[in-house]
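What you see is the complex with one protein chain gone and the rest in place.
Moving on, here comes subunit A:
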Amino acid sequence: MPDYLVRLVQMHESFRQAELQALADVVEVPIEFVKYEDESPFCIVRLPSDASAKAVISRSLLSQGIYELWGQGATYDALHKSVKEISNAKWAQYDSVPFRFTLDCFRGTRDNAEQREIIDSFSYLGFKGPIRMREADASFKVFEEYGGKAAGPKYAYLGRFVAASGRDAKTTYDLKKRHYISTTSMDAELALVTANMALAAPGKLFYDPFMGTGGFPIACAHFGAVVCGSDIDGRSIRGTGGSARRGQTDKFDVQDNFKQYGLESRYLGAFVSDLTNTPFRLLQHSNSASRGGYLDGIVCDPPYGIREGLKVLGSRDKLNEQERATHEGRYKDPGYIPPRKPYSFTAIQDDILAFAVATLVENGRLSMWMPTANDEDVELIIPTHPCLDIVSVCVQPFNKWSRRLLTYRRRAESEIPEGALESIKKEYEQGVRADELNDFRRKYFEGFKEFERLRQEPSTDDTNNKADDSKGVSGRWRENSGAN
């Protein structure tokens, strides 16, 4: 298989390789990573053909394009030597076609004279075709990678352009231009990456149990999937809860978002529901032929309990007879709002996994986002289920916390070890208040004290516990009032 050079973007580093792998999985093409580093935007992969390279890259968000690798080297002498060795058989093919030659310097610059000199140094390729900077039949690029303080590049490549990525979609679906968004909408780029990870594609059925204003379903529909979604808050779906945009007061709803992008035909609709009391069919009924699930993918960004409350149906305290009777008598009233209670953060993660196991088809995927405090970095706890394989874990770091995109694959029945399902009984956080139920939320609002403490005093055992004061006024105030 020939080698290809993928020009990646130098951001969301931990997502890039996983995205390429997922895209190869979608088009069922074998991909082999020859060279990949988180610090470099140049990745060398092995793919069967130009056509498969194009198929893989055309949906990619985290790359710019794919090039057939014609040579590489740490110096220009090494690069020229490698070009002559690897690609001389291909030169004749481009002998007389219109072509162009350009330069891409990563973390470096070259002025026009230098660029010209570099390009001229490849004159031994012997191309006699006309030079055309637009709509050339063959487009070549010299890539330079700079590092540290050295004046020259530390590595260089020559590639023939094969196909551009699908990164344009990032602009098309930009939240700034979207009709209707909310405070917790995921940025378009990462929503589209999430859809890629879950293998959204034409003919497939996707679902988002925490849809909000529909960002994830829209991203999946962009890649051809038919989508539906639900949310515990019906106002966000119907668009009667106001908008996150200042001055926007008219009625805006999820349906109109799909209209904006011309994706209505792929939108099945939405309903109001709670994942812990889902209306989805979890057991099989009539025709046994369809044993197994019916969803090809589930994508979601569940509420973290910070900006969006992590709540499920139910009451904080057990209802007494009289309260039950009141609910029973009133629930059909138009203004009735069912009671909701805070819910355990780890329990919801496991609920999502269990739901995915019940509804996904074999090899169907679940991609979900989960926040985590950086002080827990030592041992990242990734929720697991015996019926699900972890495909990838990608991290988007923030200052004191980060969030991870977890992607799972539904195993086939034959892959599930016997007796594995009986062993998953777990203890969850007990309590009724959000802070008791959600460790991440508690740490967030405490300002990630533990993280601060570890950073400021890496080794000393802090017996005085002064670091507890990191919350400033309230901390000191508490100390003073405690003395009384």
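By definition in this document, a contact is a pair of C-beta atoms (placed from the backbone, for glycine too) under 8 Å apart; a residue touches a chain by one contact, two chains touch by 3 or more; residues count from 1.
The working rule: contacts and distances are computed from a predicted model.
Consult the UniProt record of the chain that does not appear here and report its protein name from "Cytochrome c oxidase subunit 4", "Ubiquitin-like 1-activating enzyme E1A", "Trm112p-domain-containing protein" or "Mitochondrial inner membrane protease subunit 2".
Matching "Cytochrome c oxidase subunit 4", "Ubiquitin-like 1-activating enzyme E1A", "Trm112p-domain-containing protein" or "Mitochondrial inner membrane protease subunit 2" to the record, the invisible chain is "Trm112p-domain-containing protein".
One chain is left out of this view; which of A:P202, A:G247, A:G335 or A:G419 touches it in the full complex?
Per the contact definition at the top, the residue touching the missing chain is A:P202.
One chain isn't shown here. Among A:T184, A:S273, A:N374 or A:Q396, which residue touches it?
Here the residue in touch with the unshown chain is A:S273.
Among A:L175, A:L313 or A:A354, which residue is in touch with the absent chain?
Of all options in A:L175, A:L313 or A:A354, contact with the hidden chain holds for A:L313.
Which residue from A:S265, A:N399, A:S414 or A:Q430 sits in contact with the chain not drawn here?
Result: among the candidates, A:S265 touches the missing chain.
Out of A:R132, A:R238, A:K400 or A:R453, point to the residue that touches the absent chain in the complete complex.
A:R238
Which residue numbers on subunit A touch the omitted chain?
202-205, 226, 228, 230, 232, 234, 237-238, 253, 255, 264-266, 268-274, 277-283, 285-287, 289-290, 294, 296, 313-315, 319, 323-325, 327-328, 330-332, 336, 338-339, 361
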